[in-house]
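Yeah, one chain of the complex is gone here, protein chain that is, but the others are all in their spots.
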Amino acid sequence: MTVDEDLVPDVRPEAVPDDAFTVLGRAPGEAPRAQVVAHLTEAARLVRRRDIQMVRAAGLGHIGGEFSVIDILVTLYLAAMNVSPDQLGDPDRDRFILSKGHAAAALYTTLAMAGFLPPEQLGTFMQPMSQLNGHPARTKIAAVEASTGPLGHGLPIAVGTAFAGKLDGSARRTFVVVGDGELQEGSNWEALMTAGNHRLSHLCVIVDRNRLQQGARVADTNDLEPLADKLAAFGMDVVEVDGHDHGALLDAFADVPAASGRPTAVIAHTDKGHPISFMSDNVAWHHKVPSAEQVAQALAELENR
Amino acid sequence: MTVDEDLVPDVRPEAVPDDAFTVLGRAPGEAPRAQVVAHLTEAARLVRRRDIQMVRAAGLGHIGGEFSVIDILVTLYLAAMNVSPDQLGDPDRDRFILSKGHAAAALYTTLAMAGFLPPEQLGTFMQPMSQLNGHPARTKIAAVEASTGPLGHGLPIAVGTAFAGKLDGSARRTFVVVGDGELQEGSNWEALMTAGNHRLSHLCVIVDRNRLQQGARVADTNDLEPLADKLAAFGMDVVEVDGHDHGALLDAFADVPAASGRPTAVIAHTDKGHPISFMSDNVAWHHKVPSAEQVAQALAELENR
Amino acid sequence: MTATIDAGASERVLHDCRDAWVATLVELAEADDRVVAVVNDSVGSSKLGPFAERFPDRLVNVGIAEQDMVGVGAGLANGGKVPFVSAASCFLTARAMEQVKVDAAYSQHHMVLVGQSPGMAYGELGPTHHSIEDLAWLRTIPGLTVAAPCDPAETAQVLRWAAAHDGPVFVRVARMGVPDVVPEGYRFEPGKAVTLREGADVTLVATGIAVSRALDAADVLAAEGVDARVLSMPTVKPLDEAALVAAARETAGIVTVEEALTSGLGGAVAELLVTRQPAPMRFVGVPDTFAPTGSVQWLLEHFGITAAGIAAAARDLLGR
Partner (left out) sequence: MTATIDAGASERVLHDCRDAWVATLVELAEADDRVVAVVNDSVGSSKLGPFAERFPDRLVNVGIAEQDMVGVGAGLANGGKVPFVSAASCFLTARAMEQVKVDAAYSQHHMVLVGQSPGMAYGELGPTHHSIEDLAWLRTIPGLTVAAPCDPAETAQVLRWAAAHDGPVFVRVARMGVPDVVPEGYRFEPGKAVTLREGADVTLVATGIAVSRALDAADVLAAEGVDARVLSMPTVKPLDEAALVAAARETAGIVTVEEALTSGLGGAVAELLVTRQPAPMRFVGVPDTFAPTGSVQWLLEHFGITAAGIAAAARDLLGR
């Protein structure tokens, strides 16, 4: 199935009634694991709530890929990564780069949830002169480490920053999320080859493996399988996890750097549009903007989880 | 070991005394295999003779990568490929693309050996207004299928022409030679993914696996190993051969299209500068220009083979 | 897909030129089975649905891989096909620049590069998705024809011409709504300006979606007693040198208008005039900056690529 949808659909901005947003902040450091997972689960629920409202209000966004990546982002920013709003000038902070920059709204909402952005700013998403551009820009938001948008840029940049960390003997880690469709870009394989050969052990490449790209399934466009073999042949330590399981993600991220000394590739199996019944695994929702009724239904489904 | 040599060294053109060149043409079609191999062996010897003289005369060239690829070129043009000078307008002719275009002199001499270029033209190599440019140009020589020079262009083009052949149900085959260092370019992995997924069975990607690139060994720059695993994971049917063994090359090319329906990748194990004692496997000879004495010694070594 | 806007007094129907693009492509493909389309996943944003349905085998989708896309296009040309290589203009040009230079232009392959949704059509998506550089970059590449049609009829004409032209052509296909502009029976010729309005005071030279805006500006100026000539320049390369030199001689100067960096059409005209007929110019387009966030309509207003902005530039040139 292919989609005849437009990258910028014709839905126009509309005020959204209920866009309250509670900033939960980081999961408590010393808490038992179940409590951390509960914190992340609730945070992800709130981030999805706000995200869909932002997309509806802007009349623009990439909701499918946002909902598939939110659990990963929340796990990183609220628990796994060593970075906090008052630590952005610290050279030893962990780095995160959203290579699939079209999921910007998911990043912005997660940054707000983690205290890196004032929640009010979320209301400016895509508005004239807003700092919340359709793709994240490092010149506009302090917490954004790299400007992305064209696919295949974030991973080479992540390799560079991981390389710098290695040169400095720093313990910091670099996490980068790439889309699965994005892995069709050759620049990523250049970067993986470099990372593998230089044994950038503190680099963690997370593949948002939602099996869909813009117009069709990845398998029907230019298939990636056998993906784990490809990544391993390029020198990665490959781990596969359920990308919506916060506990599994926590474990995978805790294992970076891998004992092997190789960079880690986490294939995070996700569903595009997760967990909304009418969006999930449906290619139509790459950048479709939900109607008011669809927003209401999605919010209800989120409530009942 | 790295080399501090220049891409355009300071040796200036010089007349070369003995540049006679015998055009042997195609190996006889119905001849016994031993006779075909003997024909190719002699042709390759003559091509190397002429090549080193051209490089010396021009004061420019990439002799290491030329000597590593000549046996492959000669096997293709004088025996394996279904193409002849009077058949260049035939849509069903086999195609050849030298993606590592810096070995242009090897292609020109082979084309002359196969009757595609008047041998006199070889004397114009790199001279002002010559059609024999430092990298092959399709607008300058009818038998050149694709203009190359920047690494990583020829393979995507080969995928395109193989795709066209598939659309037309043509039996023609497309052969493309890439350097091993060249495989660091991501555009090649984009093209391999496309070829693998579309099962372009009539495409044959030949890797000139001479283990050296411009400044150092491939393994010391950005290693390719495990190369066969990489190629297999991208959907290729992988074959490894001695790239200086005409018989082995003939067999590998005769197996295209592979029974599997996948494109073929031939990893041709070669030596850069083969078979000259002081050049072979020596990274200094990527684009070094031999002195008159070195030319004499190389010619003597070729005589005695 | 069409929309209407209230332009001055009258309601005008606006068209998405991609509809003309796909209709023309299907028509060309029906007449010539060498015609194929090559894309980088963006089947939807290239509006290739109707083509994909009619000719599923002739749609070569290489996935998100623009270098491969242009190289594969060149190879398809080698294999006897007539490829239309279609992608968002920003990625087709910036990401595959060396392939455009080498595989298309230097190689002189018969291939058509179709830059979709150029300029600031992807307004809110930001500068990474704006293709404001394409005209400035591509007009410098030898051997490449660079076209930016101004309405659906001209889009169709350019594509038909490109399909028959044995050489590489870049065509900017607009998604922003434009009214019908070219006259009935119009025939596109590369390097041939279209005089849409005669005038003796100042000349407005525009390309692509800016042409209808230049016409609107001429109306604004006429109301003030300024008689503006309007030239549509469907190809930024080659330029219509004779028409431009004549305009520089016969009117007070030239205002160029484009939805692009002003080094595109503006720069091309400036380079011609200084050597042939020095004359004052004003540039309407995107100045030397990455655009802020905003919709395309907002950005066009922001940069004055509007009837009012063009009229103001003309007034400035005339010292009024």
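When the chains are written out, they are named A, B and C in that same order, and each has its own residue count from 1.
Just so it is clear, a residue touches a chain if its C-beta (ideal position, glycine included) is under 8 Å from a C-beta of that chain, and two chains touch if they have at least 3 such contacts.
Here the structure is a predicted model, which is why all the values come from computation and not from measurement.
The hidden chain makes contact, of the residues A:M193, A:I206 or A:L250, with A:M193. From the set B:M129, B:A254 or B:A300, the residue in touch with the chain omitted from the display is B:M129, counting the whole complex.
Of the listed positions C:P142, C:P183 or C:G319, the one in contact with the omitted chain in the full complex is C:P142. Seen from subunit C, the chain kept out of the figure touches residues 91, 93-95, 97-98, 101-102, 105-106, 127-128, 133, 136-137, 139-143, 261-263, 266-267, 270-271, 273-275, 278-283, 288-290. Where subunit A meets the omitted chain, the residues involved are 91, 95, 137-139, 145-147, 149-150, 152-153, 155-165, 167-168, 186-187, 190-191, 193-194. Panel shows subunit B; residues 2-8, 10, 58, 60, 101, 126-135, 137, 147-152, 181-182, 184-186, 213-216, 218, 221-222 of it touch the chain omitted from the view.
By our rule, only the chains that are shown with their structure count from here on.
When each chain is reduced to the average of its Cα atoms, B sits farthest from subunit A. If you average the CA atoms of subunit A and of subunit C, the two centres end up 35 Å from each other.
A separation of 44 Å divides the Cα centre of subunit A from that of subunit B.
Of all residues in subunit B, those touching 2 or more other chains are 186-187, 190, 193-194, listed in ascending order. Residues of subunit C in contact with at least two other chains: 62-63, 65, 67-68.
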